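Missing here: one protein chain of the complex. Every other protein chain is in place.
Now for chain A:
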Amino acid sequence: MVAETKKLEFGAKAHVALNDPKLRANFRRAMDGLMTKRAAQFADVAEWTSLRARGAAVRANALAKLPELLEQLEANCRKNGIQVHWAETTAEANAIVLGILEAAGAKTVIKGKSMVTEEMHLNAHLEKHGITPVESDLGEYIIQLAGEAPSHIVMPCIHKNKAEIAELFHDKIAGQAYTENVDELTAAARAALRGAFAGADAGISGVNFAVAETGTLVLIENEGNGRLSTTLPPLHIAVTGIEKVLEKLDDVPPLLSLLPRSATGQPITTYVNMISSPRKEGEKDGPKAVHLVLLDNGRSRVHGDTELRDTLRCIRCAACMNHCPVYTRVGGHTYSFTYPGPIGKLLTPQLEGLDCAGDQPHASTLCRACADVCPVKIPIPDLLVRLRTESVRPTSPGAVKGAGSATSATETLGWKGWTLLYASPLVYRIGTRMLGWFGNLMPSSAPMLKQWTSVRTKPKFAPKSLHELAREKGFCDE
């Protein structure tokens, strides 16, 4: 049942989004700006080419050695005093985080931006158990106030304009006058969140890169909320997908040179935070305990297929969505899942299953804009085609969750008929003749035609086939 609703969602939601002029304008403005800024960063094609080759190789290298690197990361983190936990599912990860918080008696949590905790729906889980999570990234704070989910992986509230945010702050922050002045809105958030930082019992963050060689967690951000969340409270819990590991510290600079430039067109983010241990003897601040939660949630299955494995190279820069002609017109909420845009339609069906999100690989024109800008060279369109194939003709069993779920009896029959038609000259000749005579009587609601004609005019069959016309003109068949 759930699968069925999800399946219908993209198309239906896309229609609604396409007819929403405000949403269209908000995304158009934002994406045009991001594309221009990114282009300016990579004006030097030779530099882009070599840096990108390096970045892609660094990620591919890490994935080739993934189990060993995770073990090394774990050992080095432990040596540094960071406690490491493993979770196969989001439910397990939620339980681990909750367990750590409860053991510490924590009631309030301040969060840095993290997509993986969105994937886990961690906030809802904590709230259910009496713990209050406060999002501290301005964009995340805004959507938390609005009770919404992020619509972009780097700029979570990109779907909202100034006026909507002004209205929201006026409504939700006590004593806040209506203002569309961005500095004043930002100051209001700063004032509202200061107390939350100071009073939080724990901080939760994501991880951009985890370095196996040194047991270091690298977090990048512009606001400083990530640094505050991981420094001020007495307890820090970092949550990451198992794919975010890198072999060496030397692998960080090329990726760091690719990520912010691809994401927002900045040469580097304001803060690059490298955490290697909890507060040491004699140090005056920093959390007294640091935990790292490693989440699988289907990633090891993706890793099991050497072609689809490339999906896991992703460094979550969002360049693919900023450049996607589909995403830029319908926005992130249309995708219904945590990761939208090209990487979303590639990752989501693999994590959630094709039976659940099988429509997503189809939400692409395969124009290759995403592949052109991806800083780690993920062949997104090729992998989307692979997933489309998997949904009707599964390759090896278990390679993709829910593979084969789109196979329909009518379609199989249709293709069988097609094969028959094309394999025998006689049947072909009779077939085309029949179509010429009766084809136009077929109603557009006929099976298989129905979907096609929902967005296209029904094709009209000519009374005579090309073969017949050619023969009349005196061409020979053979």
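The rule is short, and it goes like this: a residue touches a chain if its C-beta (ideal position, glycine included) is under 8 Å from a C-beta of that chain, and two chains touch if they have at least 3 such contacts; residues count from 1.
By our rule, contacts and distances are computed from a predicted model.
Matching "LUD domain-containing protein", "Cation:proton antiporter", "Urea carboxylase" or "Hydrogenase maturation factor HypA" against the UniProt entry of the left-out chain gives the name "LUD domain-containing protein". Touch with the chain omitted from the figure is made, among A:L18, A:M115, A:A149 or A:M274, by A:M274.
Contact with the chain not shown here comes from a single listed residue; of A:A75, A:A124, A:A198 or A:L469, that residue is A:A198.
Set against the missing chain, the residues A:E127, A:D171, A:E283 or A:E411 yield one that touches it, A:E283. Between the chain not shown and the residues A:I165, A:L292 or A:A406, the one that touches is A:I165. Remark: the residues of chain A touching the chain excluded from display are 29-30, 33-34, 50-51, 53-54, 57-58, 60-61, 63-67, 70-71, 86-88, 92, 136-139, 142, 155-157, 161-162, 165, 182-183, 185-187, 189-190, 193-194, 197-198, 213-216, 222-225, 227-228, 231-232, 242, 248-254, 256-257, 264, 267-280, 282-286, 294, 296, 300-301, 303-304, 306, 309.
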